[in-house]
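The complex appears here minus one protein chain, its other protein chains still in place.
Take a look at chain A:
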Amino acid sequence: MKYLPRRSQLLLCFFILTLVYNLLHVKALETLPVYRLLHSEQISTTTGKTFIRGTTSASVPSSQTKTYFECVANLKKSSATLSQDTETERETEITPNNEQEEFVKCFKGTVAVFPLFSLLEFDISLFSEGGTCKGILIILPRDLLTTKTQEFVTFQNEEERESKEEIIKKLGQIESLLIEKEFRVPIYFINEDEVSHLFSFDNLNSENKANKQGSYNLKIVGKPGNKKKIKQVSSLEAWLPTDLDEEGKLKPTIIITANYDTFSISPALSSGLESGNNAVGVLVELSRLFKKLYSNPQTKGQYNLLFVLNSGSKQNYLGTKKWISSVDRKVLESVELVLCLDSLAIYDDDLESKRNNDLFIHYSNGGKVEVDKKVPMKFQSVSKLFGINAQTVTKKIMKNNPLISFEHEIFYRKKLKAITISNFQSYNQTIRKGSLLDLQKESNTNNNHMKTITTLIAEFLSKMIYKPQEQQQPIAIFENNFEPNNLVIQNINKMLLKYNRFSPFLEKDEQFLLNLENTFKSFGLDTKIESKKISLKKETYYYSGTQAKLTIFKVKSLLFEFFVFIISLIYLAGLYYILNGKKKTILEIKQLINNRKKKD
């Protein structure tokens, strides 16, 4: 080195340092959070048979990864070569079944990595049997509702363009399939942000894929979890009373209800708001506004107001059913109207139908209870004042059908007049049932719209309570000091987004429930949390162990390990040289060479 010119020495040093730095800087191990697909068991009361649903495995052994695009590309290559051979030898046609079999074979012995929307292109149930692959990792895109799904190249038809609503509907069907069928391979979900440096699916065109091909090994150490069933449901009540009448009896009551639980096919990802929980913030803000009004004797209404938050909405409104059966009879007899708040807005600017401003007033007709049609009409007229289109949806309740589509039906069956306000027209829409697409992020919250909805509902309630003569004009109470506060709604939403609210896993003393109770108490309302035990005829068990750690590491090439081996030999030689001394080492080397020459 000392015989080289100075500049070359510096360059060589720089090169060696860069090489050493790059050598040392390679990240060998990385640990990321992953979320397991639901695992549930349902025991039939008639046959005693157990129906297993979702994924039954928890651990993924250390295995190589293969992405969806890799196997599609392989398939295309093999089909191209086969089509070239048809002239000469092959008679076998390439049928969809053959393609599917080859597609599944491609993932054998590896961890299959699928971006979420790729599930639209093949039947995921092909992987339900054990041995098809070591595990499935589904990557949830960064912005679930605003991703450019129209550019996604389909497996079967490259030219087809589908509207986003259709895609959401199809995804809903796939989600249903995932939790209705038994999968003997572990299925996990991971956020795109966590693995964007490893698997890039930005450009979804399979020909120009930016998928990083490296030999990555994945390992997931997951616990199967404990069997849990819904043992209890908790209800949070906030009571805003008015004065008793002259006979000392309760005046009429209006109940306003909402639900705080949600559902997701991965319980660890059940923190969304759009399936019905964005009404919680609205309900809390309504309670604050009306408490303020009732504090002034001049504006105190002649109705009692009862604000209720229930759980179990995705289990056929279990919480509401339990709550209504335990309410004080006197209160029940005084109920004039039940206003059920469902999902009040969907925050998606991409939706083609532009439904985010529409509301639907659901009520039931027929039978012994008739909702005064003036009530939905009143809501419609109030909503017009705020520029929101509200449509009525009526449904006859079949007594033999236990399925509850919307919450008001429970009250209807108890002979109470009730309506549900919802952003959804139908009960079985994907996001309303609880979906992975319901991962509402704080940044998506359209505060002005929620404020408008809150004002609208407050206006409607005040018209019910105060019964002004001029029904077509707004009462103009909810402005200035009585204007709904965005911050209250926003803070409640932010707080709920932090907690998983999958009802089978909820306990009596959940922190967010206690926070909500404290919020109501801070407004001055009489609040209590009541937990009721549940014993169902049909037992459904859910397994915990919904989160795991994924370890991902790059498998080093043979060349790299050989390089490390050479470096270690150089280190040992250098150490020997330093400890032994220069002269002795050179002497020993000369002796060795001379001995070899003598042997030769």
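Definition applied: a residue touches a chain if its C-beta (ideal position, glycine included) is under 8 Å from a C-beta of that chain, and two chains touch if they have at least 3 such contacts; residues count from 1.
Here is the rule we go by: contacts and distances are computed from a predicted model.
**Q** Among "AP complex subunit sigma", "IBH1-like N-terminal domain-containing protein", "BOS complex subunit TMEM147" or "UspA domain-containing protein", find the name that the UniProt record gives to the complex chain excluded from display.
**A** "BOS complex subunit TMEM147"
**Q** Quick one: say which of A:43, A:126, A:575 or A:592 touches the chain that got left out.
**A** From the options A:43, A:126, A:575 or A:592, the contact with the absent chain belongs to A:575.
**Q** What is the set of chain A residues that contact the non-displayed chain in the whole complex?
**A** 24-25, 27-29, 62, 217, 219, 551, 553-556, 558, 560-562, 564-565, 567-569, 571-572, 575-576, 579-580
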